[in-house]
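In what follows, a single structure is set out as structure tokens and then discussed.
Missing here is one protein chain; the remaining ones are kept as they sit in the complex.
Let's look at subunit A:
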Amino acid sequence: MVTDSRQKPEKRRGANRGRSPASNQARSYLDHHRKVAKDSAQRLWRSPVASMMTWMVMGVALALPVALLLLLGSLQGVSAGWENSARITAYLSLDVPVEQARELASEIDGDGRVLSVEMVDRDQALAEFRVSSGLDDALDFLDDNPLPHTLLVTPEDSARSADGVQALVTFMEGMDAVERVQVDLGWLQRLNAITDILARAVWALALLLGAAVILVIGNTVRLSIENRRDEILVAKLVGGTDAFVRRPFLYTGAWFGLGGGVVAWVLIQVSLWWLNGPIERLASLYQSEFVIHGPGFDGALALIITAMVLGWLGAWVAVKRHLDDIEPGDIAGG
């Protein structure tokens, strides 16, 4: 009866169907969701060309930032690997004798932050230099050995952060016998700085393209709202709630997202397969083991879920904008 219309709809639904238990209602609610989901998927299948085009647009827009993120992740992997092998080189003053250098080496070795110290004494260093540089003859002209004793310090794992290494450097620079301390991390820091900038640029691009995806889906769903205008009018006339009227379009958006996510994944896999040969060759020229890692199962799942959420959001925007405009007010004529 109309009198009890302020009750929650669920309660009244139950009463209308003759006191069916709550589980029945839950089941018919789920049945309805399943039916709407299936129906919206079938609608997409029925216009395969149009759906495919939307999926492709979404796929391209998603694949681009994801591919860049993968590249970025791999680059960061490279620099992380180098940071692990960071070694500190301490050059001692020229007038430091071998014995003092040994003592210093064992003193540094005793520090908790240091894993090992290797000492290269000046004669050994000159011999190595002679062999590796090919300046054999030129070196004969020198009166003295110009090279100092050198300590090669490998930090403990715990001290291998940028701060930890810096602290060690400061510690050793404070020693009298140490002339100069060098950490060859300059290029690494530059690479890190570049990847930081790239990361921000990629995220900005991802945000923009995500917004573009939402707008594309919003526009597509708007068209499908227009196409189903009569159905929406009738549903509203016979007492369909806003949620009921919205539901098929939200599912449509999610299905667009699913297709777009799958297309994006395929595009990424194909490009990786196509690029991996040349990248391996280039990396081997640099004696690096650099490879671009694919998204993997988790990544693919995250990609597809993100795409579905974006599609759903796009549909939601369209539904919010356009569904309220369709009111059965003018259906009954003058």
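The rule we apply is simple: a residue touches a chain if its C-beta (ideal position, glycine included) is under 8 Å from a C-beta of that chain, and two chains touch if they have at least 3 such contacts; residues count from 1.
As a working rule, contacts and distances are computed from a predicted model.
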item: Listed names "ABC transporter permease", "assimilatory sulfite reductase (ferredoxin)", "Cell division ATP-binding protein FtsE" or "Porin", matching UniProt entry of the absent chain; value: "Cell division ATP-binding protein FtsE"
item: Residue in contact with the excluded chain [from A:Ser28, A:Gln76 or A:Ser93]; value: A:Ser28
item: Contact residue for the chain not shown (choose from A:Ala37, A:Leu191, A:Ala235 or A:Val262); value: A:Ala235
item: Touch residues of subunit A, complete complex, unshown partner; value: 1-3, 5-6, 9-10, 12-13, 16-17, 20, 24-25, 27-29, 31-32, 230-231, 233-242, 244, 327-329, 331-334
